[in-house]
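Taken from a larger complex, these chains appear in their original positions, while the remainder are omitted.
Letters A and B name the chains as they come in the text, with residue numbers starting at 1 for each one.
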Amino acid sequence: MIRQVYLDNAATTPVKKQVLDEMLPFFKEKYGNPSSIYRLGQETRNAIDEVREKVANVINAKPREIYFTAGGSEADNWAIKGIAFANKDKGNHIITSKIEHHGVLHTCEYLEKNGFEVTYLDVDENGIVNMEQLKDSITDKTILISIMFANNEIGTIQPIEEIGKIARDNKVYFHTDAVQAIGNINIDVEKLNIDLLSMSAHKLYGPKGVGALYIKQGVKIHPYMHGGAQERNRRAGTENIPGIIGFGKAIELAYETLDEHNERLTKLRDKLIRDIKENIEYVRLNGHPDKRLPGNVNFSFEFIEGESLLLSLDMLGICASSGSACTSGSLDPSHVLLAIGLPHEIAHGSLRLTLGDFNTEEDVDYVVESLIKVVDRLRQMSPLYENVKKK
Amino acid sequence: MYSDKVMEHFMNPRNVGEIENADGVGQVGNAKCGDIMKMYLKIEDETIVDVKFKTFGCGSAIASSSMATEMIKGKTISEAMNLSNKAVAQALDGLPPVKMHCSVLAEQAIKAALYDYSKKYNKTIEGLEDFNPDDDAHDHDHAEEH
């Protein structure tokens, strides 16, 4: 069998053994509905409240400020629509950036069709949001700034403290999509002046389909799911107990080993970047050189197209992702790569390799070796490369 | 996502390369959209005796190029003219709906190369009367509703 190398940890991660072990009793034995008053129900209620406390501690919030959701997208949707509809008497203006996850962008576009105005901030060539433009965009109608903590494609980490300060000075709510940051960065919502923060478990070795939204006490927001009285009447629905338990264990593990994790991944990441640059010509590293998630590598390979790169790597047992639109059959490549100024044809040839806790140095060597072969083969087939060689 | 046939042609594409002094060369697509297909034809007595391609594009674009070249090699001009994108897709055991346009690209690249041949040798080819090599054949097909 060929070697299997998973380098798409920003898309999703496997569940760690310790996480699954913690979840298991909650399927068949501890299955009580937390809204019930009998002990079987109180037991699960206590279990999820313990997770609430864990999650709160990690980001320096209060347990009552943590609301469990079905994942990062729900947290983003809730934060943005919930603030918009609850504060429309104050104003109808929202500020976000051009490189947000679709969970934020498409929600903002939906709001634009419903009477709201949205400013999409530019970013520089490394993907850092334009701070001057942010300050200039704020009007007395602005009710929300939503800027992601770290980008999922190019790994760039934003100056969140500075944005938080601007939000506070202007008395505007500040939401940050921290789905990629959680598990990689120490976050203190008090210090950073964050009012709302989105998380998702499956990006940090927890299960899919569960996440949380931090909502600072006192923030005016509509519930997103109406119905039962769960989550302090703000998010109805029988709780996904095993999911929440798994999320709790995953975030606990992540922050217990944060320094170690970051050191290991940063070393692997920098080796991968160096080896690609040294061995393959006509490449470009996308994203910030050092304000970057520890596991994120994103390169453009000129003259070739992302999907064929992915397919070729898959045949060699390597899982990766690309910013090419061809993977979805649509015309425009990744909005993030376009926002940092890449021309379309270069954006199409980009590859995202995201390292995780299960990757090793041998994985990196294997990937580089495979990339050299694959890129060469595809370039030999490319009419664009032909022209370059002729010059 | 792709049939075994698509993957086989993608991994081992037939007829990759260039033909020096080709009788007809056609290029379609747009790097902006992430796909360019270039076809080279060698024609003797109305017959395509050799064909090569180069493609910048996705897996199905490369597989479609490979399959299309195989299907017209040794065929007459009018047989090549009759090759439809559906036939290419079928020969590949089907393409995902969003990828059908990649096979359109292959059909268009052949037509563009034949058009170039007809101009070079001052011949008329039935079916190319209204052909415009600069037409953007690139209508990405969204089979799924949004």
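Annotations for the structure displayed:
We take it that a contact is a pair of C-beta atoms (placed from the backbone, for glycine too) under 8 Å apart; a residue touches a chain by one contact, two chains touch by 3 or more.
Worth saying up front: this structure is predicted, and the values here are computed from it rather than measured.
Each chain type appears once in the displayed model; counted over the entire complex in the file, the copy numbers are A x2, B x1.
To be clear about the criterion, only the chains that are shown with their structure count from here on.
Computed centre separation for the pair chain A/chain B is 39 angstrom, with centres defined by C-alpha atoms.
Taken together, the chain A residues at the contact with chain B in this complex read 303-308, 311-312, 315, 324-331, 333, 343-345, 348, 380-384, 386.
Considering their complex, residues 2, 7, 10-11, 13, 16, 18, 27, 31-38, 54-59, 61-62, 96, 98-99, 101, 138, 140-142 of chain B touch chain A.
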